[in-house]
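Shown here is a partial selection of chains from the complex, left in place.
Chain naming follows the written order as A, B and C, and within any one chain the residues start at number 1.
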Amino acid sequence: MVTELQAQVSAVVLSEFNAPLKIESTSLPEPGPGAVVARVDLAGVCGTDVHLHHGHLPIPLPIVLGHEGVGRIWHLGPGVHTDFSGNPLREGDAIAWSSNIPCGNCYWCVIAGERTLCETRKVYGVNQRFDEFPRLSGAWSEAIYLQPGSALFRLPDDLPAEHVIALGCAGPTAVHGVIDVAGIAVGDTVVVQGSGPVGMASAMYAHLAGASQVILVGGPSGRLLLAREIGVGDVHIDIFEIPEAEERVRLVLDATPGRRGADVVLECAGVPAAVVEGWEMTRRGGTFLALGQYTDRGAVPLNPHLITRKQLRIVGSWGFAEKHYLGHIEALPRLSARFDLPRLITRYRPEDADKALADMASGRVMKPVLAMSAVSGADVPN
Amino acid sequence: MVTELQAQVSAVVLSEFNAPLKIESTSLPEPGPGAVVARVDLAGVCGTDVHLHHGHLPIPLPIVLGHEGVGRIWHLGPGVHTDFSGNPLREGDAIAWSSNIPCGNCYWCVIAGERTLCETRKVYGVNQRFDEFPRLSGAWSEAIYLQPGSALFRLPDDLPAEHVIALGCAGPTAVHGVIDVAGIAVGDTVVVQGSGPVGMASAMYAHLAGASQVILVGGPSGRLLLAREIGVGDVHIDIFEIPEAEERVRLVLDATPGRRGADVVLECAGVPAAVVEGWEMTRRGGTFLALGQYTDRGAVPLNPHLITRKQLRIVGSWGFAEKHYLGHIEALPRLSARFDLPRLITRYRPEDADKALADMASGRVMKPVLAMSAVSGADVPN
Amino acid sequence: MVTELQAQVSAVVLSEFNAPLKIESTSLPEPGPGAVVARVDLAGVCGTDVHLHHGHLPIPLPIVLGHEGVGRIWHLGPGVHTDFSGNPLREGDAIAWSSNIPCGNCYWCVIAGERTLCETRKVYGVNQRFDEFPRLSGAWSEAIYLQPGSALFRLPDDLPAEHVIALGCAGPTAVHGVIDVAGIAVGDTVVVQGSGPVGMASAMYAHLAGASQVILVGGPSGRLLLAREIGVGDVHIDIFEIPEAEERVRLVLDATPGRRGADVVLECAGVPAAVVEGWEMTRRGGTFLALGQYTDRGAVPLNPHLITRKQLRIVGSWGFAEKHYLGHIEALPRLSARFDLPRLITRYRPEDADKALADMASGRVMKPVLAMSAVSGADVPN
């Protein structure tokens, strides 16, 4: 084991915004008390990574990107015996981990119980430097150093890594928004606005929660075709074929009992105008979730009279906490049995990370994934 | 008893929009099975009555206005032995009644359990004709014919009629919106936008529900002074003194722990711009209630990014159902012990109903009340 | 149409407790305003019917039994154009209906919004006489007269009657208890105590709501085998093989993450001792639903310290209201696609109703169903 820990590992490093990523090598640190060093098998590329690469967010450089990963335990630090759900851990176990480490000590963490709102949380692949110990704090690397307090979870033995990575951070994001905040009741009619990763994950969770009807409003046609093929959505409305919002609203009303509109509308489009349209699609007394408005694109004309008259419940959800990450892990075997998850992903070699970012940016692929372990000749137990 | 039922009673009748109201006389009908004929003691004048008088809503003419009333049972129809809460009823008992009678048989009444959304509900003083049996279907009358299915409630003996009428329909409207939909937890910091009847009632209910701090944002100064005098609100922000929304937001943040904003913001202003301001005043993870957006004044620029980032919960509430009316009746002894409710009202004689409407429209008074029983020489048991 | 309405129809009538049922003939009434006359295709036999036959409950005689049915519209009464969900109705449409008609006018119906608690509700097949108009008020008949206010629902065209009747009243009962009262979140570990109709329906709904693991505790082995074959339950514990409650509790703890116990325990066994066992199986902070304690079998030693220390949430659910019945209808296409529902039923001819009751009583069959339309030579539109 010692030899592996002395091994050099490679990581994809962002040193300059908008410049090509570089593969750099560093030595593998030994995990301290409460920490775990994991081999990364697959690492996801997310739309946020595109923004980070462009310097749209204030992050430190140099940095190993990658907030989505799945791998195996390389070395357990002293005192680490179980995961956060109480399952025993051994070296070689397949694991995944939440990218977020809230401080655990502020108003939001302790009093409000809203760890997603912690203002000083650490995020792997987003705000941890490469030039400081432990350096390996992003998933676009052969190995990651999981600090004490990281929420890591052992995976079922029969769950392939492709299935775990397929939804990326959209999976726990949907658990937070769709299941925890909006809530789907068995029998609900649900509209999902947007067919990107968050929209796909949200629609899958709507199915999983027992929705009677899932209406997917998105595009372009390739994404809707993929959705149809893997059984996501019962009705599909292509925003390129039906460019008029009013017409889309009409179609949704036509599809719902008594033309009342949907019980729940899940906005995963990211465009402010989708909110205007979504309020029209929601039935009186129904729920509208703003899950996609991550970027501040400014105000849009909205009619507050609708909130009062229709007695709407409008909720927002931001990121996810450890419990949502575990929720996703617990749901994965069911999702995996129901949907052909690997169909969502496109594999890239680490040295093609720039291309993966470009393809993500263009929407040419649904979910780029970096195959990290192929780079490494190192071995792990099991 | 027979003699009284043969008696003629007077009612304030609207026969032509924007024209003066007239007092007309009609005979008192005998209540059929399940119905109750009640003497009206005090009848409220509401902002909606001003709109009705102007013909802003499609109502039938002629009509006896008045959807707020308190009085005594004159004659119980066959089969009526208790009120909706199970209290025994006798002639002479003081009662109040919900203005709304949902159909009880539609999707909203039976399936959704949202009787406020019933599309065919009858409303005393709003959609019941004067020229059809039973004619007396508004509270601006010496007597009202309460149809079978009316939610009427016996009042505690020691609760004066002035206290019952003081909040008018704003009382049950606040129970629905503030207590049932938004919810106030003991210890909450609450902002109330608006100091008209709905704002006053909502602020009182926020106090009653145990809010630690109630910040009343309204005006003009006379209304805030009245609020202060009767103990409504802990902090008062006068929108005429502080005309800049940004400054008002700053003051609210300053008044809340950690400058996080209010746990709950209750919009009772009716102006779309108040919603923009209210979202800013709400803390992350907090609740915003749109209670005042009854009239469709069109869209206003709102930033949906706030919903996602702040994880807001935005809810709307429309009118009230029988259970909210009962909730208000049950809360009245506590409200009455705590606030000098009669301070809100200004009495008018029925023949001055036009003046009452004009004073309501101008905001010169908080709550005009018509003293109906003074007109009548008739007597009731007790 | 007139001819059919003059036709005689046969019904299975209970005239004397514990005596054989008789098939009697009566003329088909024409539906009055708001009513519907339906042909019954399949009628369910429920454990309650066994109790009714034995006179364990105070019901009127003679009576047409049968509170579970599925059929087609024979004749629409004046004014009936849509079902309770707003779907248009035509003669010949396949329909099902809720057995319960709450009064719609009492404290429970109007104020509490708990129509299941209405004390004067009518129940088809339970408290409607055969010797009074409209006589045909039970489902064990070729036709049923659905009174005004009945919650009837149009069925999807491609949903066979066998699938609709398979869960009988256990379906909406599970919607009420499992979905509406207890609540299952995606990812939950769920224990179901009991493998009779209510246990099977509850376990199916737990699956449908996204439970990660469903542990079915029941017996005898034939029922668990059937459950396994149709995919109900992930873990099966046979109470005859494992007669010690402590051992069953141990097995449940072993099967749950961190041996914490189940997130939700659904008691569908009907035996008071199951409650004692179920509290032990529930994790700290978890939910226990008492769904099976319909009969008063008296007290059992329970330790209230567990409620406080484990912070349990213990809830009860009684019968169902119209909204739960609709919930079941809305969920049926999903249940039907997932589970081989007809495997649950055993068909009987109406003249074998006594045998159906006997087989239900002995537990020899899961769900006896009377094939009513086979008796009839009458035809309906479509």
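Descriptive notes on the structure:
Keep in mind that, in the parts below, a contact is a pair of C-beta atoms (placed from the backbone, for glycine too) under 8 Å apart; a residue touches a chain by one contact, two chains touch by 3 or more.
None of these values were measured; they are calculated from a predicted model.
Counting all copies of the one sequence in the full complex of this file gives 4, of which 3 are shown in place.
To be clear about the criterion, only the chains that are shown with their structure count from here on.
For subunit B, the chain with the farthest CA centroid is A. With centres taken as mean Cα positions, subunit C sits 40 Å from subunit A.
Chain centres here are Cα averages; for subunit A and subunit B they lie 47 Å apart.
If each chain is reduced to the centroid of its CA atoms, subunit B and subunit C end up 42 Å from each other.
Among all residues of subunit B, those that touch two or more other chains are 107, 112. Those residues of subunit C that touch subunit A in the complex are listed here as 82, 85-87, 175, 179, 185-187, 205, 208-210, 212, 257-260, 326-327, 330-331, 333-334. Contact residues on subunit A toward subunit B in their complex (touch as defined above): 107-108, 112, 114, 116-117, 181, 258, 260, 272, 275, 284-285, 290-318. Considering their complex, residues 84-86, 104-107, 109-113, 115, 149, 151, 322-323, 326 of subunit C touch subunit B.
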